[in-house]
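In this view, the complex is presented without one of its protein chains, the others remaining in place.
Showing chain A:
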């Protein structure tokens, strides 16, 4: 197992390299650069800036300089937020995004799984229809609708929650964004769990368990649920990577200083280093969580062996 993990981590290096290379050249293929804004800078200032950041060097030199810095853990300066390096921006924003994302993920898996199980046990009855109808609605309403509704109801009308802001991570400030992030995920997990649980309940070994007179609890939780969890684990990995790296919509609407907004902002502003930083961070999270999923799989299913 340890050998397997080491091997996976080693294969992550070339993967990351390919991702970095592709991203580096792709963003530069897009027209414009970090310093052509609408209200243009004077040509002299722009030339100075570009010279300072090495943007006049040949592309291959820029590429190798970037790689060299990256290997030293240096993501470079941000072009549009000149007071900060990309590293500093992530050091500040990433923990915030992770807090919100992790809470949303845990909520989604717990609530989603529970709803899914309830639906599966009541297949084609009222409980099932209720869950599925809610889940379908939940996954079709976009977050940019849910978020303002939460702000309106809980913040403005009932004065239960602050409307927005981070407030140094106060508990009440997190509820709105976490709920908004979690709701669509709850819907997805519930549907996934329902399907996989129904299939699991139909399997032959469940029939065996019933024929042996095992209690309903043992049949459902010990035998059906464990098998049904496998697809949820597969889904939760990539979902975790996406949730933990922040969401632009939620962070913008609730005014949360996370990293989700960098992804879009940086790309629009051609903030090359920040784009690259975001890409590297998301790639690392994705690789890491896929690895975690595979490791969890080996624990959940004895037939999966890595050696």
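Following the convention adopted for this analysis, a residue touches a chain if its C-beta (ideal position, glycine included) is under 8 Å from a C-beta of that chain, and two chains touch if they have at least 3 such contacts; residues count from 1.
Criterion: contacts and distances are computed from a predicted model.
Colleague: For the chain not present in this complex, what protein name does its UniProt entry give, out of "Succinate dehydrogenase/fumarate reductase iron-sulfur subunit", "Fe-S cluster assembly ATPase SufC", "ABC transporter ATP-binding protein" or "Alpha/beta hydrolase"?
Modeller: The UniProt record for the chain left out of view names it "ABC transporter ATP-binding protein".
Colleague: Using the touch definition from the top, which of A:74, A:123, A:234 or A:252 touches the missing chain?
Modeller: A:123
Colleague: Taking the full complex into account, find the residue in A:174, A:191 or A:223 that is in contact with the omitted chain.
Modeller: A:223
Colleague: In the whole complex, not just what's shown, which of A:214, A:267 or A:284 touches the removed chain?
Modeller: A:214
Colleague: Mind pulling the chain A residues that touch the left-out chain?
Modeller: Residues 7, 10-11, 123-124, 202-205, 207-216, 218, 222-223, 226-227, 300-303 of chain A touch the chain that is not shown.
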